[in-house]
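Left out: one protein chain. Kept in place: all the others.
Each chain carries a letter (A, B and C) given by its place in the written order, and its residues are counted from 1.
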Amino acid sequence: MIIDHPLLGPRDAAEFVYLGDACLIDRPDPGDENAARLFHDYLHIRDNPAGEHRELWFHEHGDRSWLVVTRNTLTHEIVRVELARDVALARGRDR
Amino acid sequence: MRYSVLQILKEGLTGNRGWKPVWREPDPKQHYDIVIVGGGGHGMATAYYLASVHGLTDIAVLEKGWIGCGNVGRNTTIIRSNYLLPGNEPFYELSMKLWEGLEQDINYNAMVSQRGLINLFHTDPQRDAAVRRGNAMLLAGAGAVLLDREALRRKCPFLDFDNERFPIKGGLWQPRGGTVRHDAVVWGYARGADRRGVDVIQNCEVTGFDIRNGVCRGVETTRGAIGANKVAVCVAGSSGQVMGLAGLRLPIESHVLQACVTEGLKPAIPGVITFGAGHFYVSQSDKGGLVFGGDIDGYNTYAQRGNLPTVEDVCEGGMALMPMIGRARVLRMWGGVVDMSMDGSPFIDRTPVEGLFFSGGWCYGGFKAVPAGGYCLAHLMATGAPHRVAEAMRLDRFMTGAVIDEKGMGAQANLH
Amino acid sequence: MSGAFRLDGGAIERDRTLAFRFDGQRLTGHPGDTLASALLANGVRLVARSFKYHRPRGVFSAGSEEPNALVELRSGANREPNTRATVAELFDGLEATSQNYLGSLRHDLLAVNDLLAPFLSAGFYYKTFMWPRSFWERVYEPAIRASAGLGRLSGEADPDSYDKGFLHCDLLIVGAGPAGLAAALEAGRSGARIILADEDFLMGGRLNAESHEVSGRPGAAWAADAVRELASMDKVRLMPRTTVIGAYDHGVYGALERRTDHLAAARGKPRQILWRLYTKRAILCAGATERPIAFGGNDRPGIMLAGAVRTYANRFAVGTGRRIGVFTNNDDGWRTAGDLSAKGVPIAAVIDVRDVDPATAVADARIRMNSRVAGTWGRHGLRGITLATGERIELDCLAVAGGWNPNVHLTCHHGGKPVWRDAIASFVPGDRLPGGMSVAGAAAGGFTTAGALADGHRAAVAALGELGLAVATGEPPVASDEATEAAPFWHVRESRGRAWLDLQNDVTVKDVEQAHREGFRSVELLKRYTTLGMATDQGRTANVLALAIMAGLTGRTIQETGTTAFRAPYTPVPIAAFAGRSRGKDFRPTRLTPSHDWAEGRGAVFVDAGMWLRAQWFPQTGETHWRQSVDREVTGTRGSVGICDVTTLGKIDIQGRDAAEFLNRIYANGFAKLAVGKVRYGLMLREDGIAYDDGTTARLGEHHFVMTTTTANAVLVFRNMEFARQCLWPGLDVHLISVTEQWAQYAVAGPNSRRLLAKVVDPEHDISNEAFPFMACAEVSVCGGTPARLFRISFSGELAYEIAVAARYGEALMEALMAAGEEFDAVAYGTEALGVMRIEKGHAAGNELNGQTTARMLGLQRMVSKRKDCIGNVLSERPEMNRDDGMELVGFKPLSSGDELTAGAHLLALNAPADTASDEGWISSVAYSPTLETSIGLGFVRQGHTRIGETLRAWDALQRSDVRVEIVSPHFHDPDGKLLRA
Partner (left out) sequence: MPDRQLMARAALDGHERTIGTVAVAEVTDLALVSAAVPRGSDEAFAAALARGFGAARPATGDSTVGDRCAARVLGMQPDQVFILFVPPDPDRPAETVSATLESAAYVTDQSDSWAMLRMTGAGVRTALERICPLDLDDRVFPQDRVARTAMEHLSVIVLRDGADSFLLMSPRSSARSFRHAVELSVEHVSE
């Protein structure tokens, strides 16, 4: 597979390490009264879609960026690659 | 028709014209007592044991394609009961015992070949873990033998003992481990279930569930609605998709596991051998092909294919372990979509929808579990209580913390 | 001139002769020959035995689709089983041996299977061999295995070397036949970066095998000119002997280049290279493969594909018989008769299933239209055929032309399905191609040379347009078009005897009928039940025939019946090629610490720790057992001072205004308030609440920390911390960089460690207990100004330090420490002594921190701060992980002091049965403690801390050990930690 890195251009996926669903960015609030349930779902429960999947890849043998890759799990076609940090900031994660 | 030497002689002398279909091809009825979604190993075994052990025969097995077209037809055929944790080991040992009597039970030769399985270790910590595991196997009655380097050299002189990057220190041997002719398992169960009255229905895809007031009353299919008192879903890599039709989300990701087979070769490798310093395991089929595999590709996918780096990684392991296989040529590579659970262990459980049962999360180890998986799901559906050896395989274990994490990798599906 | 069957012409170098051996027989051929062409030139017809019935078989094709002519090539460790003679280039000294028989090739005792064939029909083995149960492994299976399989592995390590490589291009062209060459010429002239790969050693494809003209010249000559022109272009890479094996995601193709297979010896160069081709576009010009017709006795040596017969005549100058017949359902078969006849080979007959006018006149041949071959005779080679009419014709070679199958394989590697085209009675590529791929020429179903040239050109122009490259003004080359009328015809119903489909696996038309009868009607079930298409040739000549027959039986169309999946590799690839250099010592890199050579000079025994090699112990003269060395190292350290290389620990430099806050969230215990100049032990959890890693982190400045991780988890911890930094808390100002490699680090431990260090650390740094207490850290200098970092931390439980210098000084520092320690009898100690001392001290390590244990199990629950958020905090609260009867870390001692504990033993109550239900825990780590003079262990037992003093069995039946042990505190040595602070 080839991941078109937003900063570096196309690079072999072998340079990357895969983590999983990009929902892992949305770590729940540990102070929430339902924190136990929220963390359970956050860490374990997956949509596991057959189709577009937003997922986290780490450019371990590269620029050490975490990327959010939108890839079709039926065809492996990649339609979007973003820096995970930008995604996280856009989703309201900060400090 | 009972299969026997006599039958073969008789048919051989009359042009093999008298053989009957191994299973009927009935049209689906409007209602069954039990509908099983998925005509793979687990679905078919569940139907067989419901019929043969519990006397329930008003059963349909619904298969989207042709029976056995999923992972039971695309694995590396290994059977073993060499697990560590008490939530797992007794279950796999039950499966091994069922394998051992399977062929006579179903009157079908699935070529259960207990030629032994060796897990190699290369460091002291790996040895310690192997001893702990071996003793767990002995406690469960599975049998285990610790081989030192010299004993290994006698059994497998072709391993690289002289130029290895990670010296082999020994191996944990399960003499009862081995291989089974994978396709024949599903055919044999199908035949056994069919003879007891189970309807095996191919080319029948489930497109929805009939759920009313939290109770499952049947399924919708490409061949019409089929009512049922109980429905079980045994669809491996498609678990997320099919259970999604029932509104359920699972602690499961779908990944691809690739495997390879070489051209046929005269006997070269005894039993199953697993590398401990890389991703590689191998056995040799009765036809002579070296059947081998390694790790999953590691990204979510429903495509039954993978990519080169994984195959290269597997072959690197193979060459590091047994450089005599270098000139053997890989004939075919294929990929199976496996339902990786968040702790690497499976589920055999009810679901929050009454009457809907689930067997899944088999990861890349579902084949060996086919007999016990079917047996325990049948037990749960017929008696209402989980089988003793499958009690830990619950869907809510991540909520309670009673995880069954053999490899200690935590809640990341692709690490198991 | 070699061989009685040589003709004139061809692309062989007649003036050079190559000697070779087949089954010991000395024969000769020429450069340009394959083993198959050379054998045929010498009149060798019986070359192999089939898989199941051990039937005599000869060369069937002239390419990689060969099902029959498999040999063992070369000898000794170089032996290469199942090698297709049809693609093996001849070289001087080649040795080949036939395979898969008992006795001799001519008199194969296993041919008895053929007599039993009625009882060995499809799937017979599923119905028998079940009684008695124990006979399967002992009797039946060994017999089946011995008779199955084909060639033999040598049993020795593959002596050749292999490479992998990476190539990038705008356009990959797969196949250098007319379509591929036309495409390459156009793209090359347009300045595109292209790769032209062909599995053959001679580019040109069927142009070399046919007698057509291109641009007014013989096709082979035109091809040679085209190749010459392409070779002169610097952006064109020509790759003959290169098979594109698979289409992978996003334009990546795998290709196997054979570099030395055509040479007698590799001379130190890689035998083969597995290339990863990164392409923007690809044009598949893989041509087509001819298929036969099934008829009775169609497997005898001498029965060949008609196109192959032409190839042998036109390219290799070999007549495949003295009297050749043609059996065809199409015009192409007639070309064989014409070409051979023109070469002076007598044509005995042309039998055409069609009721049409003969395509051409063939001198002296019996022409039989609307006729079929129903049977054959000849035990070890064809001697004649019988037509359905009963007419018998004597001949020694029958060229069978059943039509052509486009080589659609690569088009299907992403799950696409080929579609049936009635007009040519073949499958052509479907519309779901791998991204960036187009198909041209015969692979797309265009079977004329003129069409292939034009189509290749068209495809190149289209690809160039997509790439945004200007198109050179070229026009496609022209060729005389030729007729390709064909009638679908699969199987002669009037066949006498078995009609073979899969020649290698011995699958007959009757087997397909039986599979149908038994319900195995899906093509995938048919394949799995009969083994059709599962042989080394993947059924390339057999599959379409079989599924057409199945379609006939089920009443479905061929399109509805479909094909089985096409999967990589296109042709088989040696395992060694996929492995490349990664074998033996080069399987993985080796990581060495800066003082590795020093340790090696000291005779250290090394141990693998991940990729690292670490000194395990340092044997001294007179020590004959490792325990002696380790005991001495422990005693020496605890008694005075020892030095241990701890460079392999992961080290991460953490800086930023929010570095302290960040660490506070990464570690379970608090770090926000750690003072500058101090070190703290930290415990990391995974988000699931399980203990993950531990180590120490030092605060070097207000915004500057350096963390240590375990050796095993260094990379993972770094990755996880980057995840937290970039994805969870992107607003924090914190920066990470690994400094594992930057610093050589040594533990100096023991009561004399301070005195030793005082001799090395420059005197301006006060390292007294008061100025530099337990858990202090500082940047210092050593040996007269070399910068160093000093940490007062202890893994051994003694007064101890770790000192780090830049890696370039590591070896020198080790020497300086040992020199300074001479007066204290300082010992160098390895990982084994390190392990003994940590067990004595009760520190958890890898065997305890195994990813399955909680802080609570490890007795570290107090470290999980409940006053702050940290990774893993919430889920560590889950009820089943906090059961009162959970496992807890404790120590063990044997009740009787001579007994030895073993790691991996399970713990049972004294009178409990040995079963899973009675299992109370396990021993995770053991050591002989020279300090306590007894075997000791750490392990987990239910409610351990409440059971100190209790006796259990340490049950290790695997190693035939069953020892009574006492549960004790895990802190065997200095439990109050007085020594650390001394």
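Simple rule for what comes next: contacts are C-beta pairs under 8 Å (C-beta built on N, C-alpha and C of every residue); 3 or more make two chains touch, one makes a residue touch a chain.
Quick caveat, the model's predicted, so the values are computed rather than measured.
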| item | value |
| --- | --- |
| Neighbouring shown chains of the undisplayed chain, as defined at the top | A, C |
| Candidate in contact with the missing chain, chosen from C:D23, C:E137, C:D163 or C:E394 | C:D163 |
| Omitted-chain contact residue, chosen from C:E811, C:E848, C:E888 or C:D974 | C:E811 |
| Touching the absent chain when the full complex is considered, from C:T128, C:T484, C:T590 or C:T635 | C:T590 |
| Where the unshown chain meets chain C, residue by residue | 163-168, 193, 268-270, 273, 276, 278, 581-582, 586, 588-594, 611-612, 647, 653, 655-657, 703-704, 731-733, 735, 737-743, 759-760, 762-763, 782-787, 805-813, 816, 819 |
| For chain A, the residues touching the chain missing from this view | 7-9, 11-12, 14-15, 60-65, 83, 85 |
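The definition used in the following text is that only the chains that are shown with their structure count from here on.
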| item | value |
| --- | --- |
| Interchain centroid distance [CA atoms averaged], chain A/chain C, Å | 28 |
| Separation of mean Cα positions, chain B and chain A [Å, integer] | 30 |
| Contacts with two or more other chains, residues of chain B listed in rising order | 303, 307, 399, 411 |
| Multi-chain contact residues (two or more partners), chain A | 1, 19, 36, 40, 43, 75-76 |
| Parts of chain B lying in touch with chain C, wherever the complex brings them together | 3-5, 7-9, 11-13, 15-17, 19-23, 25, 65-69, 73, 86, 89-90, 100-101, 103-104, 107-115, 122-125, 127-136, 138-141, 144-146, 158, 160, 163-167, 181, 183-184, 187-188, 202, 262-268, 277-278, 284, 286-288, 290, 303-305, 307-308, 311-312, 314-316, 318-320, 323-334, 397, 399-403, 405, 407-411 |
| Residue ranges of chain C touching chain A (in the complex, touch as defined) | 248-252, 276, 278, 414, 435, 658, 687-688, 715, 719, 722-723, 726-732, 869, 873-875, 877-878 |
| Complex contact set, residues of chain B against chain A | 240-241, 244, 249-254, 298-303, 307, 309, 342, 398-399, 411-414 |
